[in-house]
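Submitted below is the structure of interest, expressed as structure tokens.
Omission of a single protein chain aside, the complex is shown with its protein chains in their original locations.
Take a look at chain A:
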Amino acid sequence: MSTSRRSVPLLKTLIAQKSQTRAVTYMPRPGDGAPRPVTLIPGDGIGPLVTSAVEQVMEAMHAPVYFEKYDVHGDMKRVPLEVIDSIKKNKVCLKGGLRTPMGGLPTRHENVDIVVIRENTEGEYSGLEHEVVPGVVESLKVITKFCSERIAKYAFEYAYLNNRKKVTAVHKANIMKLADGLFLESCREVATKYPSIKYNEIIVDNCCMQLVSKPEQFDVMVTPNLYGNLVANTAAGIAGGTGVMPGGNVGAEHAVFEQGASAGNVGKEKIVDQKKANPVALLLSSAMMLRHLQFPSFADRLENAVKRVISEGKYRTKDLGGYSTTQEVVDAVITNLD
């Protein structure tokens, strides 16, 4: 269903931006303001806590969305049919977090404003593994021209529409010559169609090294599946942590919004019990969702409120160095809505 994921560590740019002056954002067609249905999956762990935060803020803003809530858990064998039908009907979904079975803001970097666009359907996560003989296991990494082209097109289109200046492709084609080579080829082809956007390539290990020392050189990054996972989490770390990074999974027909980087906190019982989970990431993801639904003014209001709360510093959850509970942060955001 979904093909790409983007994550935007907005925190630093939010703080740097000046407050908005009054502006007309769009000319609606009659009926555009009617409330839109959104599928809501609270999920496991901190999921219900943070989705409830979003519900409260949306209601306080009188945003034109209403939620259809469904119970999905990480240990279910498959997503229930009614949930899939709901997502197909509504085309937009907000997800808290699902526990995969198995098993602040003081940051060190400034001027981080990176968007990671990660291919989400193939690559190393194809799930195709088998044991050749006992003690020898093979895993297939599949790269196709179709998916690589699709994600490259999305990345350049995103950059174009959002006035971003540079797209960087992340790869390891010096070692995986055919697989990542194909990915790069697709990116290069799409790059020729956007001559006003700068395009460069970087090897993934160098990329991580540069991210921790000079992250300001990156703008939009497009990556295959595995590297995208690593790069997104590294970027989240330098921008303040998974508690503040929003993300969206976008497909041709549908979109699912959730925290940008895999929290690893989904299962942390202590945070759930004490109700101290950080709702900022999901709130920012719901702002992305509002933009996707073409309600940019509501999205701006929400983001501004969140930014004010963070920069004030009075209400921060533990991962950002504070002591507040989830509810206290939500109340602060609602108070700051204009």
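Annotations for the structure displayed:
As a convention for this text, a contact is a pair of C-beta atoms (placed from the backbone, for glycine too) under 8 Å apart; a residue touches a chain by one contact, two chains touch by 3 or more; residues count from 1.
Here, contacts and distances are computed from a predicted model.
Note on the omitted subunit: UniProt lists it as "Isocitrate dehydrogenase [NAD] catalytic subunit 5, mitochondrial", one of the names in "Sorting nexin-1", "Isocitrate dehydrogenase [NAD] catalytic subunit 5, mitochondrial", "AP complex subunit sigma" or "Iron-sulfur cluster assembly protein".
In the complete complex, the hidden chain is touched by one of A:65, A:114, A:143 or A:159, namely A:143. Annotation: of A:182, A:197 or A:306, A:182 touches the absent chain (contact as defined above). Checked against the full complex, the candidates A:200, A:213 or A:311 give a single residue touching the omitted chain, namely A:213. By the touch rule set out above, chain A reaches the unshown chain at residues 100, 102-103, 108-109, 124-125, 127, 129-131, 134-146, 172, 175-179, 181-182, 204-206, 208-213, 226-227, 229-230, 232-234, 236-238, 241-242, 261-262, 264.
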